Structures are given as structure tokens and as C-alpha cells.
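Shown here: the complex without one of its protein chains, the others still in place.
Chain naming follows the written order as A and B, and within any one chain the residues start at number 1.
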Amino acid sequence: MEILNLLLDGFAIAFEPLNLVVIVLGCAVGLFVGAMPGLGSVNGVAIMLPMTFLVPPTSAIIFLAALYYGAMYGGAISSIMLGIPGASTAVATVFDGRPLAMKGMADKALVAAATASFVGGTISVVLFTLFAPPLAEVALRFGSPEIFALMIMAFATFIGLGGDDIAKTIFSICIGLVMSAVGLDIISGQPRLIFLDLPGFFHGINFLVLAIGIYGIGEILWTLETTKGEVTMSKATVSFRRVIVALKDLRHNVKTMVMGSFLGYFVGILPAAGATPGSLMAYGMAKMIAKEPETYGKGNIDGVVAPEAANNAASTGAMLPMLTLGIPGSPTTAILLGGMVIWGLEPGPLLFVEHKDFVWGLIASLYAANVFALLINLAFIPLFLWVLKMPFTILAPIIFVLCVVGGYAPTQSLHDVWLMLIFGVVGYLMRKLDYPMAPAVLAIVLGPLAEPAMRQSLIISNGSFAIFFTRTIDGVPVSGMIMGIAIALFLLPVVKTLRRKSRPAS
Amino acid sequence: MNILGRTALLGLGAGLMLGLGAAAVSHDAAAQGWEPKKPVEFIIMAGIGGGADKMARLMQTIIAKNKLSSKPFTPINKPGGSGAESLVYLKEKTGDNHVIMVTLNSFYTTPLRQPDLGIDIMTFTPIGRMAEDTFLLWVHADSTIMNVNDFVKAVKAKGSDWVMAGTGKGQEDQLLTSFLNSGYGLDMKYVPYKGGGRVAKELAGKNADSTVNNPSEQLGFWEAGKTRPLAAFTAQRLEVFKDVPTFRELGKDYVYYMQRSVVGAPGMSKEAEAFYRGVFARVYATDEWQAYMAKKSLLGGFLTGAALKRYWTGERAVHETILRDIGEIK
Partner (left out) sequence: MRPAELIMAVVMAFFSLYLMWKSAELPIGWIPQEGPGGGAFPFWLAAGMLASCGVVIARWFMRASDASRSEEPYMDGPSFRMFLLSAGSLTVMIGLIHIIGVYGAVPLFLIFYMRYMGRHSWITTGAVAGITPVVTFLFFDIALNITLPKGLSVIEEQIFYPLYDILL
């Protein structure tokens, strides 16, 4: 087993004292950055990039990779505790994490998130170790038609996410997609939907602006109204025993964890997809295969486990095309790539041959980072819960401030802060009338991936939609197969409803 | 505070920050003359992770490492509208001594294509041209196309089904494609993708038939034997691609570069301008920058002041002609 030997060498590198220190430091920094609304791994890695010159390149990249991992763990924390996605990858964690926290089960949700992240990270690192080169080849061959088919599948997994009012669900999806079209139309190279000619719309509507608006500001307004401002948010306590019990209870969620990990990993390795669609799809899929899908969104542990396993798995997955192809699967890996280039490491198929120690040191560090991130995360849970015990009239304004600062940080533009306020207030007013908000958030993530993929495919096919079914990669109709699954998923709820209706009749 | 201090700070969490706050202030930057009073906004005219972004972050790293400035340079990406957003932002910051920007060729094309923006690039403060990026024509290594003659034959056989992948419409890649289409009487189909890295991948994955990538974008695939350069859009052969002819040698005078320049907000004070020129002249001279240029086949010497403005005038005229030829402007 050559791979095993290489991996052992890698561990020797990962456990060098300096590298251990940078792993722990990276995880801790990542946890804080990830837990801050608006800031995710991409900001953390970008900001820390210049420090890569202080240590040898291998340690530097290990530090950034550990930070990346830590931020993935950290994103779940603000999703669960504050109901604001700490990063775009953690948005699906809000759907069930927040209700759990409201029920006083924040500790359980946090433990579940950390554990699921750990499982997702581990499974994906194993997959990475075993199948890196062939998977890289698959990822390389994926073109626009396949990506479009995949996005359709992502929408299909979310068909059940909306409320009971179908018209309002469709409205929510459509408005999300229209908002995602704001900015530049890359196919025609022209600015599009520049409202009031404000230059702030040139960069489009950042997904986080919508998510923080709806889940941050909108959610607090909602809580203030339903409780008349007299609540503490959650009565959770934490003790060693409770953590152990929570860990034991997680055995019921193993299936979801594994499903989320595999799904997240495979979506993550596809260039241009990345961890956010991966985690959203995992959530939708978990709900779809669940026996009691109606418990989702009301505090189902599986609803936390699936996206958290998936986003960590996807973040490892996204490293694969970066290392083997030099193609970043996510913005964060794009920055990591920049870091490698600064150090004269040329990513690409030859990296695995020419810089074995670097590649396997990095992979081994990912294992180590996983363990440390889990431990650091668990250790901080009491602190997080203490924050939740603050009176709401202190917590609410602090969350508002975090929203404002978090809305500003990614683009450093006050335009986005105003937009976030508008989304928050309008989202809240609409939510009172049963307009579901999650489909809009999903749509604004997937829209910018789906639309260009569709139009690129159509240009290639001279405008024929048949390309999505007839195109083959080495004789395999990958796109058609994904489309088939997507159509089946779309039909599934219909079949279910029909069956439910026919049963009492017979 | 240095970067290590910054990292430690984060790691220790917010509570301990104050204690470390007073850590040593050390810089041996140009002690005389103007110096930034606050962090310098380093606007990047392109998205996070793209070619311009990587280069800007490399410059930032070099500045921090060599302590060329007493205050940090903070990169901010404003990619909106092919750079329109950052151009407008810089214009709004007229007279500000703490805003500079990394530009590429959208510096010429975006104001030409969107005259409503009211941008006159000649008002911007010329700080330094750091490099000129080069372009080559690439095909997949599995194809039987070995030279430009084969290429022309193959494209003609496929007609408009030949897929040329490139970056957004009206940007560099499309300009080069239109050179080829008109010069060789071809009818290639142009498919725009987001970013040069993605374009390179589409070729390596056989989802496109050819591209006109920068060397930095195709280098990994080329070294792995997945793609093949046919000819360079440069005046002389490139050091890294010695066997690859230039279009000029092949009888077509297609020379086209992508500028990598740093500009300041309009109306910046003379002292500030001098400071930034000094910083970037020193960045240009560092071993790191020179090594990067050699590795990525970047050309071009350091230009600044009036010479840089003359360069802009020439390049803008070139782009105006090309854009008019392909019908992007009237």
C-alpha cells in the first residue's frame, strides 16, 4: 500500500511541533472568524494569507487549511445560537439549529453540529486519500450541461422546503432567482438590473446580504414580536453528562451523517459548485428520505447533522480540484491556490508527483485539524451557551450590531447594509403572511450557478435543450442521468400525495 | 503590529486583545516624506481568487514582508460590472490619498463600453505598471492539431460548431478570438465563462475546443501534458515556451498584452503619489516579484508617471479600434 506509507509520512509532517501549533492556532482562529456573522472561511483565509511568509510553505498552507476547517465548524455556532448563518455554508444549519436552540436544546445542536462536521470531514478525507486522482478526472470532465443538471437536482431536493401555500413558495423561489440575476450578465457582458443606477448593484446581491437580512434582522423582529421582548432565548444548561448523552443520542443520526458526507463530498469536488450547494442539497435530501419530513424546520437533529456533515465534506472535496487541477471548487480554495502560487507550488496533476510531502502533509493535517476543531469546539460550548442566557434586550441589539457589521464586512460597502435592512424588514413582513423564506435563500445561491451553465450549454448546442439529455462523457450520459434523478425527485412528492390520497379511499 | 501578532490576537480571542495591543511598532519604510496615516484601501478590479486578485495579494504580501509601508494595505474586491464598480468608486474618492487600485484591461474597455459612467481614465493617478500578462492560443493535447495551420484547417472543417471558451463578452479573450476569426476567415463560436481558471479547465476537460488563456492559467495543465500551446500573441517568443512561435512570425501582427497596473484615486497629492510610486517600484524590484514574473511568463518593465499615461493613451486607442471592429461600441 503505497498510499498508506505516503499517508504515514504525511502524519510525521503534520505532527512536527510547528505544524501542530499552526493547526491548533488555525482551528481556533477559524472558529472565531466562522462564528462571526458575515465572515466565513473565505475572509479568514484571505486575511491571513500574508502571514504565509512567516513559516515554511507547508506549515503556512496547513495553517490556512486548518483555519478553513475551523471556520466550517464555527459557521454552525452562530447559525444555531443566533439564528444567523455564520457563513454561507452554514445557512441550512439555521433551519433546524435555531428551533432547537429556542427549545433549550442548543447544547444538543452544537454537539451534533460539531460531531457531524467531524464525521463529514473524516469521511471526505478518507475518500480524498483513496480516490483523489480518478475523482479529479471526473471533476475535470464535468461541463456546463452537467452542472446545470446538478443544479436542477438541487432544486428538486428542495421542492419540499417551502410552506403549504404553493403560490407563495413559487413566489419566493422566483424572487430569489431574480435577485441572483442582479449585477453583470457574463454571457452578454452587460450590466443587468442596476436598480436606480446605484453602482452598489454592479457587484450583484451578495447571498449573505439576503441571508443575514432574513435570518438576522427578520428573525429578531419576529422573536421580539412573538415574545413581546420579554424572553431569554434559551434555557439550555451544559454539563459533561449532557454532552455525553447528546453524543450517545447521535447514534440515531449516523445514517444522515454518512449520507450528508458523501453527498457533500461529491458536490464539493465539482468545480464551481462548492460547499454551500452541497450543504443545502444534503438538507433537502435528508428531509426527502426522512420518515417524518414534517418535523424538519421545527428542530430535528437530522436537519443539523446533514448540512454540517456535508459542508465539511464539501470543503475537503473542494480541495481536490484545487490541488489536482489548479481549479478552485470554492472561493476559499481560490485563495488557498493563490497562497500556493506565492510559494512557488504549482497546483496541477503533477503536484501529487513532484511535491509528495506537501500533498500528504496537508492531507494528514486535515485529519489532525478535524480532531482539534472538534475538541476546541466542544470546549467552547459552555461559553456559547452563556451568551445565550443574556437577557434578550441585551442580546437583540448586539445581534443587530453584528448583522450590520457582518453585512458590511464581505464587500465593505454600506450599500449592502441598507439592502440587508430592507430584506430583513420586508422579509419579516412577508413571513407574517406565510411567505416561506428558505426557497429565496436557496435560489440566490443556485441562481448564479444555474443560469450561466444553462446558457453556456445552449450556446454550445446551438440553442437545443436536447444537450442536457444527449451529451455524453466517454459514452456515459452523465447529464441525462442527473436530469433523470432530478425529474424523479420532482415527481416524488406528487407520487407520495397520490398514494396518501388513494390509501383512505381503498 | 505585525502579522504574527495579529494572528496570535485572533487566536487568543477578543478578551486578550487589549493586552497585546501595544506590541512593538516596527517599520523601516521610507522614513522621509509622506506616509499613509491609516490602512490603505487596495481596490481589486476583479473577483476574489482570480488572476488580478492573486497578483494583488502577492503585492500585499511583499509589501508586508519587506515592511514597505508603515500602515497595512487592505485588499478589497470590487469586481462588479467588469470593473465599473471600482472605477466609479475611485472617481468618488477623488482627492483621497489612501485609495489605490489594481487594474487590468477592463480599465480601458469598461469606460469605452459604458460611457454613461463618466469615467476619464486619464484623471487617475498613474502609480506603476507592474507587468504585462501574455496570451497564447491553446488546444487539447489529445487533438492532432500541432500548429496554427492545422488549427485553421480543423476549425474550418467544423465551422461554427468549433467552441472557443473565454472570459466574459467584450473582454480580452473575445477580442483575441475576433482577431483570429477575421484574420483567418473563421467562424468560431465564443462561449463566455466566469474567470480564466474556469476557461482553462473547460479546455482540459474537453468541453471546449480551444482557448486563449494566459500562461498562468494553463500552466498546470500544460505541465501535466493535457493542453498544447500553438502560438503566442507576443512580439517575441516567450522564455517558458521557446518552441512556440508568435503570430508575428506566422505573418499575422497580433500582439496583445494585459496590463497589470496600480493606479491611485484622481487628484491624489504629489507627496502621496511619490510614496506609492516608491513602494511599487520597490515591489517590482524584489526577488519574489521577479521570480513570479519569470514563472508566469509576464513581460514588461516598470512604468510610472507620464510614461504610464502615454502607455494608457496608446492602449486605449488600440482597444477602441478593436471594440469598434467587433461591434461592441459604435
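Heads up, the rule we're going with is that a contact is a pair of C-beta atoms (placed from the backbone, for glycine too) under 8 Å apart; a residue touches a chain by one contact, two chains touch by 3 or more.
All values reported here derive from a predicted model rather than from experimental measurement.
Only one of the listed residues, A:Leu18, A:Ile170 or A:Ile244, touches the absent chain: A:Ile170. Check A:Leu54, A:Leu350 or A:Leu421 against the missing chain and you find that the one touching it is A:Leu421. The hidden chain makes contact, of the residues A:Met430, A:Val445 or A:Met483, with A:Met430.
For chain B, the residues touching the absent chain in the complete assembly are 1, 6, 9-10, 14, 17-18, 21-22, 25, 37-39, 41, 70-72, 74, 160.
Listed here are the chain A residues that touch the chain not shown: 33, 36, 39, 43, 47, 165, 167-168, 170-171, 174-175, 177-178, 181, 185, 187-188, 190, 192-193, 195, 217, 220-221, 224-225, 228-229, 391, 393-394, 396-398, 400-401, 404-405, 408-409, 412, 414, 417-418, 421, 425, 428-430, 432-434, 451, 454-455, 458-459, 462-463.
In this section, only the chains that are shown with their structure count from here on.
On the side of chain B, the complex with chain A involves touching residues 3-4, 6-8, 10-11, 13-14, 48-50, 53-54, 57-58, 60-61, 64-65, 75-82, 84-85, 88-89, 113-114, 161, 163, 168-171, 174, 189, 191-194, 197-198, 200-202, 204-207, 216, 219-221, 223-224, 226, 288, 291-292, 295, 328.
Chain A contributes residues 25, 28-29, 32-33, 42, 46, 48-54, 140-144, 183-184, 186-191, 194, 199-204, 271-272, 321, 325-328, 331, 333-335, 337-338, 341-342, 344, 346-350, 411-413, 452, 456, 459-460, 462 to its touches with chain B in the complex.
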